[in-house]
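Here you go, one structure.
The complex appears here without one of its protein chains, the remainder shown in place.
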Amino acid sequence: MEIGLSHYLILSTILFGIGLYGVMSRKNLLMLFFATEILLNSVNIGFAAISHYLGDLTGQMFAFFVIAIAASEVAVGLGLLVVWFKRHNRIDLDEMMSMRG
Amino acid sequence: MFETVAFYLFAVLVTVSFFIAVTTSQALYALTALASGMILISGFFFILDAEFLGAIQIIVYSGAVLALYAFGMMFFDTTREVKEKKGNRIIIASLSVLSVILVVLIFAAPVVSDNIVANYPVVEGIGNTEQVGIVLFTKYLVPFEVAAVMLLVAMIAGIVLAGKKMDVSLTLKDDSEINNEEKVLS
Partner (left out) sequence: MEKYLYIALFAPLVSSLFSSLFTAKPKKQFVGVIASLLIATSFVSSVILGFYILGGGEAIHVELMTWINTGGLYIPFGFVVDEISVTMMFVVTLVSMLVHIYSNGYMDHDPSFNRFFAWLSAFVFSMMVLVMSDNFAGLFIGWEGVGLCSWGLIGFWYYKESATWAANEAFIMNRIADLGMLIGLFLLYWNTGSLQYDVVFSKVALLDHSTLIWIGIFLFIGAMGKSAQFPLHTWLADAMEGPTPVSALIHAATMVTAGVYLVIRSNPLYDLVPEVGIFIASLGTFVAFFAASMALVNRDMKRIIAYSTLSQLGYMFAAAGLGAYWVALFHLMAHAFFKALLFLGAGNVMHAMHDELDPFKMGALKEKMKWTWIMMTVASFALAGVFPLAGFFSKDTILEAAFVDHHYVIYGVLLFTAALTAFYSFRLVALIFHGNDRYSQFGIHPHEAYNYMLWAMAPLFFFAIIAGIMQTPFFEMVEEALNAREYHIHSEAVKWIMLIGTQVLVIASIFYAYRKYNRNDITVPDGTSKTENRLCYKVLFNQYYIPYFYEEYLVKPYRELSGLFWKKFDLRVVDATVDGIAKILYNTGEETRGMQSGNLSVMLRWMVVGLVILLIFAGAVGLAVRYSDKILSFLSALGV
């Protein structure tokens, strides 16, 4: 059976769902970052697949920029995470209630 | 045939690795699973004739990003099990599944695929890397430069945030003490 675009898109969606589940269920900030990486990667698969099956390079370009954004996100996010950890010795989401009105 | 086998193999492996990454309670397991998932994803890129993207994936994700995570984890006690309150897993799982099904349904709808026209078509006979280079440095030059600046800013931000007072353990002090010190310093 020939692998088509929809196979890739469905795979991408399933991985995105796993990422969503991670984002919602994990309370540890580091795990949350991992789940975010999964989300970004799943989208990248979709971009690359569409690019291939349409014969258009735009998809790859987008995947490329997504990777760049993921890299900067990790850099800044980890920096903030370290500062937070140094202050509170915890990186549990439920402890971060400073947004509470 | 080869492509089909490769797709299903990679698909199963990636899904399993990522699933482990989001469910395990050990941070090291999660990191390892994530790294393997990232490398396996690059396999898809190679199948899809996007060799350049596949290389970037391995270098940036598996190399840089995960190395960064690994270094970041040295600050935290990684041997300790991650204690998490169990939320209502059923609601969370069903929400994710529901969104997945919806997205799939929308992708399956015939309206999407009919109306797409290629902006920058793939030229036959030239390597993928060369094509990417041509498009990136002509059509996407400005976004490319902006991305470069963004990475620079992120790098500086990461250094400033994480490297501030590396010699002092902030955890041994109260919030008020830290605030006072910061006031004195500034």
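The letters A and B name the chains in turn, as written, and every chain counts its residues from 1.
Everything that follows uses one rule, which is that a contact is a pair of C-beta atoms (placed from the backbone, for glycine too) under 8 Å apart; a residue touches a chain by one contact, two chains touch by 3 or more.
Keep in mind the model is a prediction, meaning the values are calculated, not measured.
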Chains in view touching the one left out: A, B
- line: Across A:Met24, A:Ala48, A:Met61 or A:Leu78, the one contacting the chain not displayed is A:Met24
Query: Looking at the whole complex, which of A:Leu5, A:Val66, A:Val83 or A:Met96 touches the chain that is not displayed?
result: A:Met96
Statement: Of B:Leu28, B:Leu105 or B:Leu141, the residue that touches the missing chain is B:Leu105
- prompt: Which positions on subunit B touch the chain that was left off?
  reply: 87, 91-92, 95-96, 98-99, 102-103, 105-106, 109-111
- prompt: What is the set of subunit A residues that contact the non-displayed chain in the whole complex?
  reply: 20, 23-24, 27, 93-94, 96-101
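In this text, only the chains that are shown with their structure count from here on.
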Task: Let me have the rounded angstrom distance from the C-alpha centre of subunit A over to the C-alpha centre of subunit B, please.
output: 5
- request: Within their complex, state which residues of subunit B touch subunit A.
  value: 3-4, 7, 11, 14-15, 18-19, 21-22, 27, 30-31, 34, 37-38, 41, 44-45, 48-50, 52-53, 56-57, 60-61, 64-65, 68-69, 72-73, 75-76, 82-85, 87, 89, 92-93, 95-97, 99-100, 103-104, 107-108, 113, 116, 118-122, 131-132, 135-136, 139-140, 143, 147, 150-151, 153-155, 157-162, 164, 169-171, 175, 178
- prompt: Along subunit A, where are the residues that touch subunit B in the complex?
  reply: 1-3, 5-11, 13-22, 24-28, 30-31, 33-35, 37-38, 41, 44-45, 48-49, 51-52, 54-58, 60-61, 63-65, 67-76, 78-83, 85-89, 91-92, 94
